[in-house]
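One protein chain omitted, others in place.
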Amino acid sequence: MSAAERVSALRRARPRNRLLRGSLLALAVLTSYSWFAGDFDLAELFNAQRSGNLARFLSVDAMPRPLRDGAEPGELSGWFSEQWSGRGLEAAGLSLAIAVLAIVLAGAAAALLSPFAARTLMICDPYVPHTRHNRACHIGWRALCSVTRLFAVLLRAIPEYVWAFVLLAIFGPNAWPAVLALAIHNAGILGRLGAETIENLPPGPMAAMRAAGAERRHIAAAALFPLALPRFLLLFFYRFETCVRESTVLGMLGVLSLGYWVNEARARLRYDELLFLVALGALLVMAADIASQLARKFVRGEGRSNSSRLDEQLA
Amino acid sequence: MSVRSIGWNPVMKTDPRILRRPPPLGRRGLILLLIVAAAVFAWQGLGLSLGQLGAGNGGGWSLAGDFFGAALSPALHYEAELVPAGTTHFLLRVLESVRATVVFAAAGMSLALVLGLVLGCLASEAWWEGSGRIGTSLRWVLRALIVMMRSVHELLWAVVFLAAFGAAPATAVIAIALPFGGTLAKVFSEMIDEAPRRPSQALLALGATPAQRFLFSLLPSAAPDMASYAFYRFECAVRSAAVMGFFGIPTLGYFLKLSFENLHFREVWTYLYALIAVVLLLEGWSALLRRRFVA
Partner (left out) sequence: MAAASFMLRGVEVRFGGTQVLREVDLDVVAGERIALVGPSGAGKTTLLRVLNGVVQPTAGHGLMDGTDLSSLRPGELRAWRARVGFVPQDHALVPNLRVVQNVVSGRLGRRGFWSAARSLAFPTRSDLEAAHALLERVGIEEKLYARTDTLSGGQQQRVAIARALFQEPDALLADEPVASVDPARARDLIRLLTELAEERGLTLIASLHDLALAREFFPRVIGLRAGRKVVDGRPASLNEEDVRALYRLEPGHED
């Protein structure tokens, strides 16, 4: 066989990932379908009428009202402080409070939920290799684990906005619907991530305790909890930022967070105030992002040390 | 009894640092305490009481009973007594709402992916390596842009675009694409910067340019993680597209809201189960891919 033939033979026999190729193809088909199915027309956004709308929005509607009425830019401080103290500050504070309470409730619920969703723990004789399974016992634990996982899926697959919409009809217009909606959705997400964390823990400490005769709950309290806590806190703070993002919009349903005033400004066609509130929401999310990053750094107990940089250079 | 008095080795003195008591509250204990304090503070700020959950709203509880009771028997037909002739079958309408939801999610996500790839590469530390002060400042400008894109929730973007362009379904696509593109860009740039540097250094040693090193070692190394994350975000985009229906786009949320307002809770649950099915399908698909390609 010549070299060229051998290369072609190797090429024909190369390992191919049918799953990957099929998935890429399916996604490509789905994407092109989505653009050509005619559900929306992106080009239409740039026709003359839309451009007119946009130009009007940018040059007139988006301008703070005093400017439109001929005030100098220097005289805007009154408008700003009116927006800020009139409702901006309070609405931002409420959004933040909703997010904080929700993520704490979610974290607590997920901490309870996740051990029951961890496959390494929900077996007849956890952390004991080569054990002989009692069939009924095995099926029982597995069933508990599956039910917990299914429950977590139900919680997280329904968007927080839908939860809030439903809960608003039940609890009426106070902060509970928003808090609970965020808490429910995030409990589902944190529950699943927490379960994965527990499953990925190195089994050594737990196996040692089990070998010393500890029961499941002893293991959970003395080994799982301290081992999983740092990782769990990282997830907690990661989701906190998302919670703040979501809590800014949940107000659109009627809770007095930022979203409520956004809707109200839209109804009055006061787009200058609307943009102010949107920007305020963005600032709140940025602040939460920074806080979350700082908290995660604190949990990890690190800053990147100079010595590790040096190691890299020497390597 | 102090350790010293055990005296199994009277010659050796215990280092006093060992006997010093650890701080009563460790780093993590402190965090837990702060979290609880923040929750109490938030509780007071919101003026909440448990009473609001209970007796205060009797009608609410019966509504809740009706709603969650309907979860066990999702509708297969319209719940309304009278359905005008020629109305599409209920399940077909559910399917159509799912199709529209996926279409808006896929369109928004594909736009977001382009944005995320371009901005993610340009915002990574590795791209500007060795380009001095100009590169660093350009990178900060890009990162600020990314932060602005992703800090505004997609529903708020939708409201802004609605105000700017007037009602058009395409605004929903852009509203999804901007924040999702920003998030992808942020995560992509982090993944590129966390990719192992050794292959890139090997390419440096054989005379490759910075651009070649970026494209042929950092990007391929980070690609599986990036693809996996993008897939996860697609799942989020489906949920977002569904919710956009509350704002008049004909996705799942639009019909769900209609059914709920007509108190047709069994219909609502059919929509919810359809959404859950799509999300689960995507989750299973991405888990399958991850297991095969991301060790």
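A and B are the chain letters, set down in written order, and residue numbers restart from 1 in every chain.
Convention: contacts are C-beta pairs under 8 Å (C-beta built on N, C-alpha and C of every residue); 3 or more make two chains touch, one makes a residue touch a chain.
Just so we're clear, the structure is a prediction, and the values are computed from it rather than from any experiment.
Of the candidate positions B:Ala208, B:Leu258 or B:Ile276, contact with the unshown chain belongs to B:Ala208. Touching the omitted chain from chain A are residues 3-4, 6-7, 10-11, 13-15, 306, 310, 313-315.
Touch with the hidden chain on the side of chain B covers residues 198-199, 201-209, 211-212, 215-217, 220-221, 223-224, 293, 295.
Rule of thumb we're sticking to: only the chains that are shown with their structure count from here on.
Residue ranges of chain A in contact with chain B, taken from their complex: 17, 19-20, 23, 30-31, 33-35, 37, 39-42, 44-45, 49-50, 53-54, 57-58, 61, 93-94, 96-98, 100-101, 104-105, 107, 153-154, 157-159, 161-162, 165-166, 169-172, 174-176, 179, 229-230, 233, 236, 245-246, 248-249, 252, 259, 262-263, 266, 271, 274-275, 278, 281-283, 285-286, 289, 295, 298-299, 301, 312, 315.
Here chain B touches chain A in the complex through residues 27-28, 31, 35-36, 38-39, 41-43, 45-48, 52-53, 56-57, 60-61, 63-64, 67, 100, 102-107, 109-110, 147-148, 151-153, 155-156, 159-160, 163-166, 168-174, 197-198, 239-240, 242-243, 246, 250, 253, 256-257, 260, 268, 272, 275-276, 279-280, 285, 288-289, 292-293, going by the rule given at the top.
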